[in-house]
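Let me begin by handing over the structure; questions about it come next.
With one protein chain removed, the remaining protein chains of the complex are shown where they sit.
Chain lettering (A and B) follows the sequence in which the chains are written, and residue indices restart at 1 in each chain.
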Amino acid sequence: MTLLSVENLTVKFHTRNGVTTAVDQVSFSVERGEILGIVGESGSGKSVSCYSLLGLVPMPPGKIESGRVMFDGKELLSMSEDELRELRGDDVAMIFQDPMTCLNPFLTIGEQLIEPLIYHRNYTRQQARERAIELMQETGIQQAETRFDAYPHEFSGGMRQRVMIAMALITEPKLLIADEPTTALDVTIQAQILELVAELQKERNLGVIFISHDLAVVRDLADNVMVMKEGKVVERNATAQLFANPTHPYTQQLLNAVPNGAKAYADLSQDHALLKVEALTTSFLDRNSGQRIKAVDAVSFDIKRNEILGLVGESGSGKSTIGRSILKLVNADSGKVIFDDQELLALNRKAMLPYRKRIQMIFQDPYASLNPRMTVFDALAEPMLYHGVANKQTVESQVLDLMDDVGLARKAVKKYPHEFSGGQRQRIAIGRAIATKPELIIADEPVSALDVTIQKQILALIFQLVEKHNLSMLFVSHDLSVVRSLCDRVMVIQHGKLLELAETETLWQSPKNDYTRKLLAAASGM
Amino acid sequence: MLRYIGLRLLQAIPVLFAVITATFFLIRQAPGGPFDAEKPVIPAVKRALEAKYNLDLPMWQQYLHYLGDLFKGDMGPSFKYPGWAVHDLILSGLPATAELALYALLVALLIGVAAGVSAALKPNTARDYVPMSLAMLGICMPTFLLGPLLVLIFGFWLQWLPISGWGDLPGDKILPSLTLGAAYAAYVARLTRGGMLEVMSQDYIRTARAKGLPERVVIVKHALRGGLIPVVAFLGPAFAGLLAGSFVVETIFQIPGLGRFYVQAAFNRDYTMILGTTIFLSTLIIVFNLISDLLATWMNPKLRNQLSTKAGGNT
Partner (left out) sequence: MATQTANRDMHEKGTSLWADAWVRLKKNKLAVFGLSVIIVLIIITLLTPLIAPYGYEQQNLELGATPPSWAHWFGTDVFGRDLLTRVMYGGRVSLAVGLIATTVALVIGVAWGATAGYVGGRTDAIMMRIVDALYALPFIIFIILLMVVFGRSLLLLFLAIGAVEWLTMARIVRGQVLSIRNQEYIEAARSMGLSTPHILSRHVVPNALGPIIVYATLTVPQVMLLEAFLSFLGLGIQPPQSSWGVLISQGAEVMEDSPWLLIFPGLALSITLFALNFLGDGLRDALDPKASKD
């Protein structure tokens, strides 16, 4: 018998600004022991189509307009709120994206773990505690006995996600809905969590709906994949078929979201580097221990002219600090940063100014990196006027040229950042970075806050601009696939130390370092 | 934890010391002394009186004398009520004020939290608008206006409740407690609503619902804890406000409490009484601030742990 079948589900949101259709005539089904991947970008309706089944979409404004949903022989849409509640956390369990915010910070892990057993199965606290500790061990939480009474903030992100999984499985549900459960985690942790989910699923013969924005993640996990866009299902197929033979253009677009290296590779044999970093060390004071912690530890590298150098590491590895140290946004303890034969770290503010014109930065979050109270025109004109690249007479035409350059409509130049989408905002930020006609750009995760198809467009833009303006770039990223397609050379960093620096393909084919191998395995395993 | 409390109390000492010093010297800058009463006093008698209370000594000596006495727990005699020691006066006024403040606080918390939670659960409906409009009314209807109005309505026109006294007639505690508590009920309601709305939009509330917990459990166990932290943190300042409000309420309802004594002492330039009351009330307020701070910190496990590691020192 089919575990869950959804037919022609339509969900609309009735808000003051009108009616939006979040889920449009969606049908799918999940068998016991099957993993269904639902893939789509933000706003595609992938989460709503699952949440609405269980009464987790606030109504109003949400409303299920039509559909038939059978779960385990019962019709869900006609159920009362109480009947649905009985189902949730018992036969159907969920895990969510951000384990940092999904656990209640005011209650112990144990208290939260045993709740489903107490409210659904009438366990005593003692019985529930024993069962919870068993499951904590099973999901790989060390010292479960003592950790039972700990609070969420005492766990790392990966461990919290294990707690979430234990909590979901504690009632032995038949169906597990996993909503982007690995998106907020580092790649190596991601791999562990995915492995855990796959293992537990097999043992228990669970039906799983795995929601993700990332096709690569579901590739090895899911039996079937469904691709959604703007509330509609655009394609459904067995995983292998879908990847081998995507029929819908949008699926193809998603699959090819990472651009292939179209850039003419830089001449790496040139012996005169544009930027030379020698034994750069930057430390921060840790308020808890009172000690200085080295975020960047004696890192040396160079960037040739017209080269894109990739800088890869997980969160907290110090990769962003390197870029910020070069621009003196944070003070380095020691080392040298030599740009075009000039040491920068010793320069005072005034002497540094001409170099600030020649080195620019692109930030990760296009929502935070633009001043919300400045028009695009002002944001782009400010660096031009400040550095004398333009004067009052020429600034208007120069700004408009820049708009063309980054693919924004000229007529939008008087608008404010909040009137643009995330991808457009990142175009503005890129425009600001190239406004002073710099030679070196430090790009700090410039696409990781964006949807995949947008990522592709922005990467293409960066590519094109690097070519057109003969730029060099330090490209900071946690995403290996992006780095591979873009960079001439790649350096890998962990705990502030440089582990490996090699030409991109060399690194991929024969990584020398264990950690690099682990990163590569995690990335390709997904 | 104990060490943390000790540390905080230790930090309170310089504040208290500053209060004592500032009050002592300030009050002596006042034009007119305690014996410049309506009837002129014979200069010789005035000198004798001033000698008796050490008022003829240089200022710094008076100050040291006072500090010494204070250290021994003696706040000196009242200038205005001969034969009364200041601490006796304070102790005689304290019960009424304490009782009044307690009832007012209960009124504020019971009404405020209930209204705030109810509003937050159904935001932007009548269940939200009605209590919140009343709360706004409470904030805009200050104690010194609400008090007389309540007296006018329930005392003079309807004649339901007594209009003055404390514990003399049945029901005479109702109007003062309501008057004093109303404004704070309003503040508490607004804070509760804000806190609850913030918490109810958190991801972990969605988790709790996804676990199929009854809505009652979601609200009481998962939401209320976080939602009430702003309210608890507000209790300290609220207490200071309640004491200030008691000045007004005790004046309106003629309650023989500390607040009324203080206002009278201020008018009479009863130096020792003002000093004593100021020190006493300041201590109370500082202690209450500390309690409310600690409670709010303790309610947040993340901060609670920091407390104990800091207090634990180099473990």
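Points worth noting:
Here, contacts are C-beta pairs under 8 Å (C-beta built on N, C-alpha and C of every residue); 3 or more make two chains touch, one makes a residue touch a chain.
If you're wondering where the values come from, they're calculated on a predicted model, not measured in any experiment.
Here the missing chain is touched by one residue of B:12, B:57 or B:217, and it is B:12. Residue B:152 is the one among B:152, B:169, B:220 or B:303 that touches the chain missing from this view. Of the candidate positions B:177, B:278 or B:300, contact with the unshown chain belongs to B:278.
For the options A:12, A:160 or A:356, the residue in contact with the chain missing from this view is A:356.
The chain not shown here touches subunit B at positions 12, 14-15, 18-19, 22-23, 26-27, 29-31, 136-137, 139-145, 147-149, 151-152, 156, 240-241, 243-244, 247-248, 251-252, 262-263, 266-267, 269, 274, 278, 281-282, 285-286, 289. The set of subunit A residues touching the chain not shown comprises 324, 327, 329, 349, 352-353, 356-357, 359-361, 363-365, 367-376, 382-383, 386-387, 396, 400, 410-416, 418-419, 429, 432, 436.
What we mean here is this: only the chains that are shown with their structure count from here on.
Averaged Cα coordinates give subunit A a centre that lies 50 Å from the centre of subunit B. Looking at the complex, you find that subunit A touches subunit B at residues 54, 56, 85-90, 93-94, 96, 98, 101-108, 115-116, 119-120, 151, 153-154, 164, 167. Within the complex formed with subunit A, the residues of subunit B that make contact are 202-204, 206-214, 217, 221-222, 225-226, 299-302, 305.
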